[in-house]
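Everything below concerns the one structure shown next.
A single protein chain has been omitted; all remaining protein chains appear in their positions.
Chain naming follows the written order as A, B and C, and within any one chain the residues start at number 1.
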Amino acid sequence: MRKLRLGMVGGGQGAFIGGVHRIAARIDGQWELVAGALSSDPERARASGLDLGLAEDRIYGSYAEMAQAEAARSDGIDAVAIVTPNHMHAGPAIAFLEAGIHVICDKPLASTLEDANAIADAVEASGKQFILTHNYAGYPLIRQAREMVRTGELGDIRIVQVEYVQDWLAEETSNKQADWRTDPAKSGAGGAIGDIGTHAFHLAGYVSDLKAETLRAELDSFVPGRRVDDNAFITLRYAGGAKGALWASQVAVGHENALTFRVYGTKGGLVWRQENPNELRFTRFGEPAQTLTRAGAGSSETANRTTRTPPGHPEGYLEGFATIYSEAAHLIRHADQGVALPEGCETPGIQDGLAGMRFVSACIVSSNDDGGWTALG
Amino acid sequence: MRKLRLGMVGGGQGAFIGGVHRIAARIDGQWELVAGALSSDPERARASGLDLGLAEDRIYGSYAEMAQAEAARSDGIDAVAIVTPNHMHAGPAIAFLEAGIHVICDKPLASTLEDANAIADAVEASGKQFILTHNYAGYPLIRQAREMVRTGELGDIRIVQVEYVQDWLAEETSNKQADWRTDPAKSGAGGAIGDIGTHAFHLAGYVSDLKAETLRAELDSFVPGRRVDDNAFITLRYAGGAKGALWASQVAVGHENALTFRVYGTKGGLVWRQENPNELRFTRFGEPAQTLTRAGAGSSETANRTTRTPPGHPEGYLEGFATIYSEAAHLIRHADQGVALPEGCETPGIQDGLAGMRFVSACIVSSNDDGGWTALG
Amino acid sequence: MRKLRLGMVGGGQGAFIGGVHRIAARIDGQWELVAGALSSDPERARASGLDLGLAEDRIYGSYAEMAQAEAARSDGIDAVAIVTPNHMHAGPAIAFLEAGIHVICDKPLASTLEDANAIADAVEASGKQFILTHNYAGYPLIRQAREMVRTGELGDIRIVQVEYVQDWLAEETSNKQADWRTDPAKSGAGGAIGDIGTHAFHLAGYVSDLKAETLRAELDSFVPGRRVDDNAFITLRYAGGAKGALWASQVAVGHENALTFRVYGTKGGLVWRQENPNELRFTRFGEPAQTLTRAGAGSSETANRTTRTPPGHPEGYLEGFATIYSEAAHLIRHADQGVALPEGCETPGIQDGLAGMRFVSACIVSSNDDGGWTALG
Partner (left out) sequence: MRKLRLGMVGGGQGAFIGGVHRIAARIDGQWELVAGALSSDPERARASGLDLGLAEDRIYGSYAEMAQAEAARSDGIDAVAIVTPNHMHAGPAIAFLEAGIHVICDKPLASTLEDANAIADAVEASGKQFILTHNYAGYPLIRQAREMVRTGELGDIRIVQVEYVQDWLAEETSNKQADWRTDPAKSGAGGAIGDIGTHAFHLAGYVSDLKAETLRAELDSFVPGRRVDDNAFITLRYAGGAKGALWASQVAVGHENALTFRVYGTKGGLVWRQENPNELRFTRFGEPAQTLTRAGAGSSETANRTTRTPPGHPEGYLEGFATIYSEAAHLIRHADQGVALPEGCETPGIQDGLAGMRFVSACIVSSNDDGGWTALG
C-alpha cells in the first residue's frame, strides 16, 4: 500500500507546530511530505522546502498556486496540512477543499466564527475529509477513558473538571510564537481560551461524551498591555445535568503544559495528566485507586490499537499527534480507496472545530456580560 | 509552667472530631483535659468521661451546668473546646464566654448567620480568646507559603485556585458523621460548602493574604434526596484584582481528603497538597521548580517554629491541628498570665468564623440567583 | 484506667529523640511522664526536668539513683524510656530491669554485642517487658503490608529490597546529633548501618516475615576523616531462598529520610515510602497497580487498629512512634494488671535488638573480609 502524499501550508523555518505535524506524519510511516507552501515569504518558502527535501517544482509561493497545481497532477497530494496562524486557516482550507483535496488543519479552526462557518460550508460542499488536530485526543489513555465512560464504568457522569495551564506568557514577551497568539487580528478574540482552552474544552467533551449547553466565563488579561485573555475560569452546564469547570491560563507560574482532566460519575472517577500521559488513575467508588498504564494490565483494545510500545516504554506528545495522522490516513484510504476502517477509528473534525469556535465566542460574550450564562449555540 | 486546663463540649463515644481535638491538645503537652459535657445523652456523657479519665465531679450532663461549675472552681478550666455539630456551637460558646472562659470552637462557626453574629457579640463582650480550629492553617508549609506571599517572593498575586474534594458522600449514606452534615437543620444551609468549602475559602485567604469581595456559585446536590449541596464550583474576585476558583465536592470519586491550593503571582507560583503536606512546590518564573520540604532546606523561621520533627520525618493532620492548640495556649497564657507571645503566633479566630459564614451565605444567595455575583458582605 | 507512669533517661535540652519519645507517649493518652534522669550534666538534668513539669523530687542526677528511688515508691514509674546515645543504653536498661521496671529503649540496642547480650540476660532474668523503638514498625501500612505477606497475598516472597538513605552527613559536620553518631566509642562500630541500617534491616524482616541467614557488605566512609561507615551496600540471603538488597547511606545528597521497602512474591508486589507513609502500592501480577491508603478502602483491621484519623488526613512519624508506645502500654497493662491484649498487639523487643546487633556485627565482619558471606549468627 503506497504512502499517502502530504502537502503543507505554513510550517517554514522558525515555526513550531509545522515541525510537529511533520514528525507526526512520519512516525507511523503512512505519509510522505511531497509539496509545500511553507511561508508567505517566497525566500523562506523556498529555503524551507529545500531543507525538507521537496522537489523544486513542488515548492510553492502561495497556497492558491499549490492547490491548483497539486489538483492537476496525477501524483498530486492526497491531503494538505494547514499549520498557519489561526487567521490564515480559512483561505487555504477552502482552496484545497474546493480543489478536491482532503484537509488536516491545526486548531482552533479559525480566528472568527465567519471563517469557521465558511470552512464548514466548504467541507460540506466538497465531501472531502477534514481533520482538526486536537492532538490530545490521540493519546491512548484518552481513548481508554472515553471508552470507560461510554461503557458505563463510571456510572452517570456528574462532574467534569479540566485544566490547561501554562506559564510561558506570564510576562510580556515577544517572539514568533507569542506575537501572533497575543494579537487578536491573528489569533482571534480568544487568547488562552482559543489557544489552549479549546483543547481543554474538546477533551472534556471527548472523554465525558457530554454536550456542553451553557457557560459563564471570567476572563482576565493579567499582563499589562495584553489584548487577549491570559487566564480564564469557566463554569459549564452539560446536557443531562453534569457540571463542569474549565481553567485555562498562560500565566500560572510553574506549569509548562499542564493539561489535566478529572471526571467523576456515580460509580467511579478518572484523573489524567498530560505531562505524564502514560498513566490514568481510576477509582471505583469504595475501592482502592488503580493506576492504569498505557498498554498495561487492563488497557482496552481501543487504547492498544493506538499505541506502539509496550507498557513502561513511554509514549508522548508526538505519538499522540501521530495517531491523529494515522487515523486521518485510514479515513482517507477509506474514502478514496474503499479500504475498511479499523474499528474505533475516528478523529476530531469540522464539528469539533465549530464547537471550539462557539466555545470561544460564548466565553467572550459571557465575559462581556460580566459572566452571565451564555448558550453554546 | 502548669498545663492549661481544658474542658470539652461534645466529642463523646462515636464522635470523630472530638478525639482529634484531644490528641491535638496532648501533642505539645500544653493542655490537660479535666472536664467535659461530652454528650447530650447523660449515660453516654458519663461513660465517655470515665473513658477519658475525668474525675466524676467534672463530668457534666449539660454545657450550661459545666460553664457555671467550672467558672466557680479555683482550678476551673482555662478553655473549653466545642466539638458539637454546627447547630450546637452557639449555645455553649456563648455560655462559656459569658462565664469568662476562653473558647476553642470547631468550624464552621455556626449553622446560621444569626448564631454566628451572636457568638461574635459574646466574644466582644467577654474579651475572651476565641479560637476557630481551621486546622489546615496549622501546617508548617502553609505558614511558609503565607510568609512567602507576604514577603513578595511571588510578586503580585494574580490567581488563587483552591480545591477541597472528597468522595465519602458519593452515595446516599447514613452514619453519625454523615447524618448531621446532610441535615440543614444541623449543618446549616451549606453542605460541602460549609463542611469543607469553608476550609478551602479560609486557606485561600490565609495564604494569599487577599480579601474576597464577590463570588458566584454553582451548587449541586447530585445524590438523589440530598438536601444540601455536595458539589460547588465557585468563582471569586479578590480586592486588588486577583481572581480565584474554589471547588468543593463530597462526590468526587477517588479522593479522600484532597485539599489543594495553587497560588500564582507575577514572579512565582506555589502548589501544596494536604494529603502529602510535607512538600511545597515553588517555582520562580523562568527557573526550575523547587520542592520545599517541611523543616528542610529553605524553610522559614515561621514554618520551623510550628514543626516538631526533622525533614523527612513526616508530620500530618494531627500535628497541624496541634499547632492550633499550642498557639491557643500561647494566646491564653499571654492574655491571662502576661506571658510574651512567640513571634508569628496566631490562630484563626472569630473574624475568620464570620468570614466563613458570609462565604456560605453568599454561595447560597448566588446559587439561588442562578449564579449571580454576590458580595461577601 | 489510670495513665501509666513513665520515666526517662536522657532526652534533656538539645536532644532530639527524647522529645520524640515524649510526644509519642502523649499522643494516645496512655502515659504520663513523671520522672527523669534527663542528662548526665546535673544542671541540665534539673533544668530539663523543670521544663517538662516534673516534680522536683523526681528529677534525678543519675539513672542509678532514679531506678532505686522509683522502685521504692508506691507511685513509682511503670516503665522507663532510655533515649541516650547507644553506648549508654546498657547501664540504665540493666539497672531498671533489675529494679523490676519495664524498659522502652531506643535503637540500636547498644554499641557493642557484649552490652546487647548483657541487656538480653537482664531481660530474661527480670521477666520484665522490653520494647525497642523500631518506630517504623508502628506505621499502619507497615502492619498492613506484613499482614498481606502473612496471608499469602503476595505468594512466596522472592525479593526484598530496602533502602534508608539520607544526606545530612554528606559533609564533615559537628553538632550534638552528628558527633556521637560518628564516634565509634559512642555509636558502636557501625555508622549508617547502626543508626539507620538497623531500621531498614528490621523493616525488611518485619514485613517479609523472613529470617536473614547470611549477608555480605560493602561499607564505605566517604567523608574524609570519618571513622564509621556512611554508605553501605548489602546483599542478603534469607531462609527459604529469598534474596535481599539493603542500602543505607547518610551521604546520598537530595534525600532527607528516604526509608523505602519493596517486596515481591510469586503473586504480587508492594512498595512503601516512609516520606509519604499514607500510601502503599500493591500490584497483583497481571493487574493494575493499586494505591492502598491508610484507613482507606481495602485497609485491614490490623492496620486500622493502629490508626487515628480517616483516610486522607495524613498521619506521620510521630503517630507511628506513638503506636509503639501504645502497644507498649497494652503489653505492660497485660503483664502487670492482667488486661487482655488487643488482637495483633506487638512491639519490637529484645530479639529484634539482638538481631540488629548481629546485623551490624556481620556487616563489619564481612566488610573486613572484603565482602565475604557472613552468617547472621
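The rule is short, and it goes like this: a residue touches a chain if its C-beta (ideal position, glycine included) is under 8 Å from a C-beta of that chain, and two chains touch if they have at least 3 such contacts.
As the structure is a computational prediction, the values presented were derived from the model and not from experiment.
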Hidden partner chain, touching residue among A:133, A:166 or A:323: A:166
Who touches the missing chain here, B:148, B:292, B:318 or B:364? B:292
So one chain is hidden, and I want to know which residue out of A:6, A:20 or A:154 touches that hidden chain in the complete assembly. A:20
Name every residue on subunit C in touch with the hidden partner chain. 154, 158-159, 161, 167, 170-171, 216, 218, 220, 222, 231, 233, 235, 237, 243-245, 247, 249, 251-255, 262, 264-271, 281-285, 289, 370-371, 373
Touching residues (missing chain, whole complex) on subunit A: 1-3, 16, 19-20, 22-23, 26-29, 52-53, 166, 255-258, 274-278, 293, 296, 308-319
Could you pull out which residues of subunit B are in touch with the chain that's been left out? 282, 286-293, 296-298
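As a working rule, only the chains that are shown with their structure count from here on.
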Chain copies touching (subunit A, subunit C) - same or different residues, decided at half shared: same
In whole angstrom, the CA-centroid distance of subunit B from subunit C equals 34
Once you find the CA centre of subunit A and the CA centre of subunit B, what distance in Å lies between them? 43
Go ahead and note the Å separation of the Cα centroids belonging to subunit A and subunit C. 55
Counting only residues that touch at least two other chains, what does the list for subunit C look like? 293, 296
